[in-house]
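So that we are looking at the same thing, I have put the structure below in structure tokens.
All protein chains of the complex are present and in place, except for one that has been dropped.
In this document, chain identifiers A, B and C correspond to the written order of the chains, with residue numbering beginning at 1 in each.
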């Protein structure tokens, strides 16, 4: 499958730009339960991704995703960077397989990415991580695929699911820190990694609608 | 000469209390050109002085001043503490000499203290130190002595002279720090050691008036 | 951007720091192909187990500062508070491998674990035997029963010391792992933060901590602790940290320990000794004997104010390994033998 100029590469570009322009917000969210660097890390990932896109204009989807994964692993090896890289690398394999294309392929790619990310990061659904967002996105995409929605419709639904999942993390306990005596700093704020996923998907869905 | 209960010991007590209750202000003034600890140091000197007073109720003036000097040297050995101790030790010798008593003795004691302090600290008049205040006080006391003023009148005049000398230091350059390119932090603020002398003398003069 | 830092481009923070370190210590350290990979000048040491560490920057002397004699052999240096890449860890691994295998010794943070694990797989594929020991000493980072989720803080200094001394003796990888695991299993730490720190590339404190407050159990990146409240005296702080630490292992009456009181960055050494004074008093009244003492900055968080306390339960073997000499540009211990007492050296 060849990456259409407005297709995969275009989506990745839009997602990268959206994430990069949310640097301060992602730092802020990561600061409540973590170390406040998610925006910095993801900006580095976005830069790496855009360099790959520029250097691989004619690449197949499989090669493109694999190159993105490798670049992110090299240039943004934080927790989230490594996990996102893992997701890209595994998704690359899926899009390389023969299959239905369109929404079905997208659903399969996200499903594979989620599995790989969970295998690597050992987080379960409900642990207040990006995995919660991925889970919601996968469910949504599978539903859209079964229902025969268009790619644009599926992306919109997936973005909405990611936003809702992000909002839901605001009520969850982070797994680190005992927070036994006083309310936790993170309570009431969504997980930063989940928010990053939602920002990326919303931008892609908005762009797809043009 | 025996220290009257309302006499020397009383004056010293009043001065110590006044200085101790100006701790924050003296720290603040010392902070503009120095290290911001003059109040702390002088509070320690005041504590030492009051312990001496309590333990030496019946002492002669000479012994009392000498004990004060020794205690301050031990318990408040900063620049100002060491200088004040030096002044006390030298003044003790002067009040032990036979002489006129009253304003004349007071003038002689301050004169001796100033000389000793300058010998130890190597500061000249105009260097923006406690020496500037002492110089003004000595000049005032000598004038009062020649004019035959009462002790209370002489103390009032001396206190006024100390306050005026303190105000004048606000316009002087400190000798340390080049302050070559921008206005100095200390400009416009009086010297802290000088201010301490003025606070002590004003309290004594006020008390003497009762 | 009100950031009171002596830096140039915030994004060059790590690389310029590394340049400075290598310029300052050319006899001790050298860089590998990747400028973020630094090893002992004499690496690899044939026949010696290599020790590789690494993690995010902003914690000097952790991690880079523990590359030296009797400590670690190589380090992969990440961005501020971010893991190095698996490629960098792999390069450090190759550089220090002297034929006797390599120990990965680092803090239990998810990004680091993933990248070290990935590197370990790649190294094994190249025929380099790799074993891993994690520092997970922060009792505040996860409750009892979830020890494996705990993060590593300043106690790692004592693990470097133990692992490095054993490796320097010529022990096998299994022996180095055994000693380091023995130390890690008797190591517990907890900290208190009095101010946040500012990541150079972010320019903002990662969280608010109003003056007059402290957060007990805060992580070295500012991860939430167990309690935030009014700043208390050093004695009360020592009591609270030790209460958590002692009951956690637990350390018992009759135990002998090494104590490490660590400054997080902005807290003066004077305060660390005031804190140590209380720590020692409380341990004495608990019947726990202090056999070795480390007070200073062993793992920092940029300019964060605060401190942590670590206890390491000692047996004779661990005490001896702690007493061996070590030397890096950042951490030197001459060792317990004090020849000058016997009349000059």
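Just so it is clear, contacts are C-beta pairs under 8 Å (C-beta built on N, C-alpha and C of every residue); 3 or more make two chains touch, one makes a residue touch a chain.
It should be emphasised that the depicted structure is a prediction, and the values quoted were computed from it without experimental measurement.
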_Checking the contacts here: which visible chains does the omitted one touch?_
B, C
*asked:* Which candidate, B:22, B:79, B:105 or B:144, sits in contact with the chain we can't see?
replied: B:79
*Given the contact definition stated above, which residue among C:99, C:250, C:268 or C:287 touches the chain not shown here?*
C:268
*Residue numbers in chain B that touch the chain omitted from display*: 24, 27-28, 30-37, 39-41, 44, 73-83, 86, 120-121, 174-182, 184-186
*Where does chain C touch the missing chain, residue by residue?*
1-9, 13, 16-21, 23-25, 27, 42, 57-58, 60-61, 65, 69, 192, 194-195, 211-212, 214, 231, 233-235, 237, 265-278, 280, 293, 295, 297, 300, 302-303, 305-307, 325, 327, 330, 332-334, 338, 340-341, 345
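Note that only the chains that are shown with their structure count from here on.
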*Could you draw the chains as nodes, link the ones that touch, and say if you get a line, ring, star, complete or other?*
other
_Intercentroid distance (Cα basis), chain B paired with chain A, Å_ = 73
*Taking each chain's centre as the mean of its CA atoms, how far is chain B from chain C in angstrom?*
53
*asked:* Can you pull out the residues of chain A that are in contact with at least two other chains?
replied: none
